[in-house]
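Yeah, one chain of the complex is gone here, protein chain that is, but the others are all in their spots.
Coming up: chain A.
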Amino acid sequence: MKTTVRSLKEKTKTINTTGSLAVIDALLSEKADTIFGYPGGAIMPIYDALYDFKDKLNHILVRHEQGAIHAAQGYARVSGKTGVVFATSGPGATNLVTGLADAMIDSTPLVCITGQVFAHLLGTDAFQETDIINITTPITKWNYQVTDAKEIPEAIAKAFFIAKSGRPGPVLIDITKNAQLQLFDYIGYRPCIHVRSYRAKPNVRIAYIEKAAVIINQAKKPFVIFGQGVLLGNAEKEFQAFIEKAGLPAAWTIMGMSAIPTDHPLGVGMLGMHGNYGPNYLTNECDVLIAVGMRFDDRVTGRLDKYAKQSQIIHMDIDPAEIDKNIQTTVPVWGDCKETLPLLTHLLDKKIHREWFNEFEIKREKETTVVIQKELHPTEGGLTMGEVINILNELTGGDAVIVTDVGQHQMVTCRYAKQNKTRSNITSGGLGTMGYALPAAIGAKFGAPERQVIAIMGDGGAQMNIQELGTIMQFQPNVKILILNNSFLGMVRQWQELFHEKRYSFTDIQSPNFVQVAKGYKIDGRQVSKREDLRESLKQMLDHPSAFLLEVAVIHEDNVFPMVMQGKGVAEIILSKEEI
């Protein structure tokens, strides 16, 4: 156990080392710098090895394993690196499940290392034994159980490779305690660059790119919709060049937000159930729909048989399984958009679709009149979520990382937040995991320490992983916590109001005094409910030298509009409840 990794590397010949030390060496070789984790019986040997590397590996002790994995997600999403998680067997491992499912559906690269009972105890219902491999099979990109230390270097190398390559995703490596303790001949770490049965990305087929270019060049009303693929492929510049050359109006999914600045002249807003009016409505009027790195989620498409039926569809995606999954494409452009976009851009004619773009402007004006104006600039009544975000935009200038939870505040924030920089929007998109924001913001701050990180959450979500205030207390990440408190589980309440005759079944959630709770964790905070105090309190939060919790009391029964109701087509989007 005294052997250091440095000395290991100096010698080329094999060296007797423990499985645990091989785990640490693998992480160092992969240039991991931060681990989010929680120790326990079955992972103690690895934690023991970690003890000697505290200066190289920053271990963040969370308060719940779910917090660890969401923090790793925030870290990965903001930095583009692979998040690393440690958890013990049994309950430690099962507490990762929600985060794994979230990372799987949102394609976040993670390597989770769980301890497991001794190999000879597997299947005996041993203390804290759980079959985590079978539990996590549908929610991991790959998982593997290691029972022999000799497998550790290869398994972790493969894990990092699979997690990050192609369409990213979470990987879980379950290591039995005997393997962690086992001494073996270690020949050093070799990164994995190839797995023979795994193709990270499909080959680019030039014929399809040429075909797509012809269609786009002929289009009168082309429309680009893009998702997280642009961010994951680090293809922001390529994407911007693509839309700018051909003058293509572009709308983002919630996961694609911030790939281009939100005020980009060709950016026409957000898609989806609570997205902007224009992009939703005009999806059914364009003649060519170009989908880039997005997967036609049902929250984006609404009713499928009423989705863009008039249009030719070009789908660019790295994952062949996404092509034709929900929407039949005219031209599939398989491949990494970092490679395919420049090839396509090269073949496009320079154009400006002024008239077509104007249609988005007209729709924008209508949305502004009916919805946006009173949401962002109310003059009377209670505080709206929109005006909070609006003032926040003015104060941050759009440079902050915005981490949202799930619900009304999430939709409002993503609709109105100004974001200038890439990887600024961290949210649980596909899974809709309440309790995501606080731990993800902690992780985001460690992933991008130079950036202002603001966690925005509702009063429901705030209570779902509130224990992570303890992590902030101990490790002092300077995260800003903004709770938009409407004393309801707002989104569910909105649906109850609109579709269940206002039968508010268990959505009237009570909250503790959040400021007092924060104070208990030695975190400063403030509560605000008056319009005249709002700007100054937000400024206080942002300027505070350390973490700060600001609770804003907003209107109790406010609704998020526009809305594409369940079972309706995107063009049936409504701007107010009177239209239902």
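One rule holds in what follows: a contact is a pair of C-beta atoms (placed from the backbone, for glycine too) under 8 Å apart; a residue touches a chain by one contact, two chains touch by 3 or more; residues count from 1.
Convention: contacts and distances are computed from a predicted model.
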Worksheet entry | Protein that the absent chain corresponds to, by UniProt name, given "ABC transporter permease", "(2Fe-2S)-binding protein", "RNA polymerase sigma-70 factor, ECF subfamily" or "Acetolactate synthase small subunit" | "Acetolactate synthase small subunit"
Response to the item:
The listed residue (A:D33, A:D48 or A:E154) that touches the chain absent from the view is A:E154
Practice prompt. Check the options A:C192, A:L348, A:I389 or A:V554 and report the residue that touches the missing chain.
Written response: A:C192
Worksheet entry | Candidate in contact with the missing chain, chosen from A:I162, A:A246, A:I314 or A:L392 | A:I162
Worksheet item: Quick one: which of A:T137, A:N358, A:Q516 or A:S576 touches the chain that's been left out?
Response: A:T137
Fill in: Among A:G80, A:P320 or A:P378, residue touching the chain not depicted
A:P320
Worksheet item: Please identify, in ascending order, the residues of chain A that touch the omitted chain?
Response: 133-134, 137-138, 141-142, 145, 151, 154-155, 157-158, 162, 190, 192-199, 319-321, 323-325
